[in-house]
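Note sheet for the following structure.
All protein chains but one are shown at their positions in the complex.
Now for subunit A:
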């Protein structure tokens, strides 16, 4: 019974990671590729971690699995955020009709501003943290 549950967990996790890889290969735009890899990949690796923890079964293994899933939940969005920001600033434009981030990054300091005010005045006063993804 437990073998069936863990097998199904691992299988669905692997399937999600395959979906992430297919999305990474087939999506037309860097940001769509990043979204496919980050979201589906995270859920897939979480399911696989859960399957491994339940299969090994000991308290130490469950603790390892818990800490590993916490780590993945923390780091994958951060990596995707930083990479999307770096890609947008390096000039890769998203495939959208209207680029809402156009002109809102300060060209020298790379600070993001929420309003359409000229970016050169007082940097860092009312900026918001948003990913371009």
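Everything below uses one rule, namely that a contact is a pair of C-beta atoms (placed from the backbone, for glycine too) under 8 Å apart; a residue touches a chain by one contact, two chains touch by 3 or more; residues count from 1.
As a working rule, contacts and distances are computed from a predicted model.
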"Branched-chain amino acid ABC transporter permease", "Carbon-monoxide dehydrogenase small subunit", "Na+/H+ antiporter subunit E" or "pH regulation protein F" - which is the UniProt name of the missing chain: "pH regulation protein F"
In subunit A, positions touching the absent partner: 3-4, 6-8, 10-11, 13-15, 17-18, 20-22, 24-25, 30, 33-34, 37-38, 41, 44-45, 48-49, 51-52, 55-56, 58, 60-61, 64-65, 67-68, 71-72, 75-76, 78-80, 82-83, 85-87, 89-92, 108, 110
